[in-house]
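The complex appears here minus one protein chain, its other protein chains still in place.
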Amino acid sequence: MTNSATNLRLKLPMACIILEVIIIILFGILVQYDDETDAKLWHKEIANGSSNYDNDFYYRYPSFQDVHVMIFIGFGFLMTFLQRYGFSSVGFNFLIAAFALQWATLMQGFVHGMHGGKIHVGIESMINADFCTGSVLISFGAVLGKTSPVQLLVMSVIEVTLFAVNEFIVLSVLGAKDAGGSMTIHTFGAYFGLMVARVLYRPNLDKSKHKNCSVYHSDLFAMIGTIYLWMFWPSFNSAVTAHGDDQHRTAMNTYYSLAACTLATYGLSAVVAHDGKLDMVHIQNAALAGGVAVGTAGEMMLTPFGSMIVGFLAGTVSVLGYIDITDTNIQKLKIQDTCGVHNLHGMPGVLGAIVGAVTAALATKDVYGDGMADVFPDIHSGEVEASFQGVRQAISLVVTLGIALLGGLITGFILKLPIYGAPPDTICFEDGIYWELPGEEGSHEELTTVRTPDEAEKLNA
Amino acid sequence: MTNSATNLRLKLPMACIILEVIIIILFGILVQYDDETDAKLWHKEIANGSSNYDNDFYYRYPSFQDVHVMIFIGFGFLMTFLQRYGFSSVGFNFLIAAFALQWATLMQGFVHGMHGGKIHVGIESMINADFCTGSVLISFGAVLGKTSPVQLLVMSVIEVTLFAVNEFIVLSVLGAKDAGGSMTIHTFGAYFGLMVARVLYRPNLDKSKHKNCSVYHSDLFAMIGTIYLWMFWPSFNSAVTAHGDDQHRTAMNTYYSLAACTLATYGLSAVVAHDGKLDMVHIQNAALAGGVAVGTAGEMMLTPFGSMIVGFLAGTVSVLGYIDITDTNIQKLKIQDTCGVHNLHGMPGVLGAIVGAVTAALATKDVYGDGMADVFPDIHSGEVEASFQGVRQAISLVVTLGIALLGGLITGFILKLPIYGAPPDTICFEDGIYWELPGEEGSHEELTTVRTPDEAEKLNA
Partner (left out) sequence: MTNSATNLRLKLPMACIILEVIIIILFGILVQYDDETDAKLWHKEIANGSSNYDNDFYYRYPSFQDVHVMIFIGFGFLMTFLQRYGFSSVGFNFLIAAFALQWATLMQGFVHGMHGGKIHVGIESMINADFCTGSVLISFGAVLGKTSPVQLLVMSVIEVTLFAVNEFIVLSVLGAKDAGGSMTIHTFGAYFGLMVARVLYRPNLDKSKHKNCSVYHSDLFAMIGTIYLWMFWPSFNSAVTAHGDDQHRTAMNTYYSLAACTLATYGLSAVVAHDGKLDMVHIQNAALAGGVAVGTAGEMMLTPFGSMIVGFLAGTVSVLGYIDITDTNIQKLKIQDTCGVHNLHGMPGVLGAIVGAVTAALATKDVYGDGMADVFPDIHSGEVEASFQGVRQAISLVVTLGIALLGGLITGFILKLPIYGAPPDTICFEDGIYWELPGEEGSHEELTTVRTPDEAEKLNA
């Protein structure tokens, strides 16, 4: 099932070890504990009257762990729906996430500002690194089953770098708000990945078509991913917002958006699916669109009412997106989007950006009070009008789309080089090409042989 | 496998979308951010000397997320034990929980007091909504496999409403304590569900008998649910107790009760099960009874010693309950309790209510000190004697049982109307009736064909 082209004995070790050695060297040169993780510096703050209980660890770490679960369990298991790609879904997700969070720490550190030539790390950099990783995993969803782990690592190197640049432009240069990353994470990751998938288009992918589908238990494993993403999305969107009402409100807005989105998803799934039945693809994916769509506006005074409307719309758009995925996408645009990231992250991300722009443009001192300083510091300080903040948000969406598409295009061509051990068209969506698979004969005998009643009784005797 | 009667193309979308639209409208009219989630109001408190770190988000949100995991992963996967009902177990659990938490926010808001005509929402309302949802999911366990999602949504509408009424009577009118919901959540949910199951009794359910059982992997999926419920039950019972020693003590009492319960469960399972072996049904369910049984008394000065005795008793009662579940329940009382919620939530819930009444009646100032004000404010203020608090608790149990049984009776008859697409007796416990199932031929070939050694070698080559 493999041949020398897809043998990873040299390629993967070289990629992993060279990248890790580079990272370690750069960490040695550039990375330092921040004020809250350094023994000496923190105890200076203690000497100046701080309490250990003021350490930001206690106000961010629970959110961080929820985000961590979304990245490693959520994304990893969501992609196990394929019948024979569970090892790769969870395993490559694990690999590229472990890589990307290190690389992101460096890239975000470079771009967002060094402190005396050093990158300072603490709980916020850990959350931001996981966020960037999430974006890479979204792109992974678009090319799932058709790429080697070496390609994925190379993609991560480039995507993380461009993510950091785009995030810097959006948040620091343009002054937009995007705490939950409707634009910087979801829109960016989705369109980057879709463009990569476009460049890597395989006209003969239908040779692996029989493996590009789920089986009963693989769909249940995928539901583990879905439910974890759904539950912890409030933590994701609120993980880096300002402390106090901001985190509290963001979590709650996201919770309501997701709940409304779920009802829309079930309702519409029964409308559009075959024979009035529910389709697992919708439930696994579209029910999450509500979290994506309040990624920008969640920290604003969107109200529970507004959050539910946004969630309801996001679920609707997402389910409808899955209808013609095979036809339109593959045949017309030649984008083979394995997980349908356009429907889960792309369209809902754009929706979230627009909702954010509108909500920002409508911000008034009357509604936000002094809380304006946390949500829209530039409006609070009088530097900009609310309407202009809305314009900034809209421009940020355009910039994000531009960088994502252009970056994906270039990355796609780099990944097209025939040196990474990509699978041939005939064995896509198949773990056996990169993983030693457990023998199945033994298992077969144990698990599935029809036993005569006598044999069964003896077994249970 | 389906026919027009169970086709959901019209029924489910109508139910989901009409309910969600009603909810969104009511939220628009009635729901407001509370003081801790509203930007303006919170910053007024900041101006008055509060710190962002005082926001209740930081003292309740981790508990909320643990409860959230219990609701969506815990209950959802616990019910995947059925061999061909995993999509429905996780999927309908997801649907009705997403609905119920919204509806509960409204109903609990109405009943527990509006603020100037508005319902205020924040982390406490989120936890309380999840609690109410838990009650609905317990009832779901009793009717699992025999109801359509439309029936379940209708059941949720009524049950949530009655839950809020009962909760108001027990906590506010009668002044009982029930932080972890032995009465309001477990007893209520169980007896409501059992009565619904009684009314929906199917004399010919044995036509689906061969599907009403587990297979090897479905039992493992169910263990995911069990273990999450077990681990996070301390968070559940302590999620809304007073801050400080109360939350701390409640979590610890629950932890000890569960540990003792688990030992009792394993011990007794080997006694009562076939051939001195362990029975997964006991492990999956009875080991959790210790959490149910300290739902009322967990916040009191029950002591670790007392908690363990209660847990041990709960495990014992629960395992013994499973012995005659098929015989007694089905044949005599005509209650087909799919998940055995009577053994996991019903009896342990009643036990918990009794333990709570006794523990309350024994409360003394000597033991509680000034902490009495948090646990039993009315005893602290001298309004009632401890013994009378015990009586209040006992009356609350009776009221809860009454409302649950009556409510379940009425709900059962409403659900009996032949308009909801309920499954026929011959295809209960079967996902295929409401879900598009993945093709199995491909999977069969991949996963289970006996391979010759040659073929297997080639695959791994």
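So that you can tell them apart, the chains are marked A and B in the order they are listed, and the count of residues begins at 1 in each.
One rule holds in what follows: a contact is a pair of C-beta atoms (placed from the backbone, for glycine too) under 8 Å apart; a residue touches a chain by one contact, two chains touch by 3 or more.
What you see is a predicted model; the values in this text were computed from it and never measured.
Undergrad: Specify the residue from the set B:Ile18, B:Val367 or B:Leu417 that touches the hidden chain.
TA: B:Val367
Undergrad: Based on the whole complex, identify which of A:Leu41, A:Val165, A:Ile414 or A:Ile427 touches the chain you can't see.
TA: Here the residue in touch with the unshown chain is A:Leu41.
Undergrad: Which one, B:Met308, B:Ala360, B:Val384 or B:Cys428, makes contact with the chain that was left out?
TA: From the options B:Met308, B:Ala360, B:Val384 or B:Cys428, the contact with the absent chain belongs to B:Met308.
Undergrad: Footprint of the hidden chain on chain A, which residues?
TA: 2, 7-17, 19-20, 23-24, 27-28, 31-33, 36-44, 46-47, 52-53, 55-58, 61-62, 65, 68-69, 72-73, 76-77, 80, 86-87, 90-91, 94-95, 98-99, 101-102, 121-123, 126, 149, 216-217, 221, 224, 274-275, 434-440, 442-443, 446-451, 453, 456, 458-461
Undergrad: For chain B, enumerate the residues touching the unshown chain of the complex.
TA: Residues in contact with the chain left out: 1-2, 53-54, 58-59, 62, 66, 83-84, 210-211, 213-220, 223-224, 227-228, 230-232, 235, 242-249, 251-252, 255-256, 258-260, 262-264, 266-268, 270-271, 273-280, 283, 287, 301, 303-305, 308-309, 312, 367-375, 432, 436-437, 439-441, 444-445, 447-448, 460-461.
We take it that only the chains that are shown with their structure count from here on.
Undergrad: Just give me the whole-number Å value for how far the CA centre of chain A lies from that of chain B.
TA: Between these chains, centre-to-centre, one finds 31 Å.
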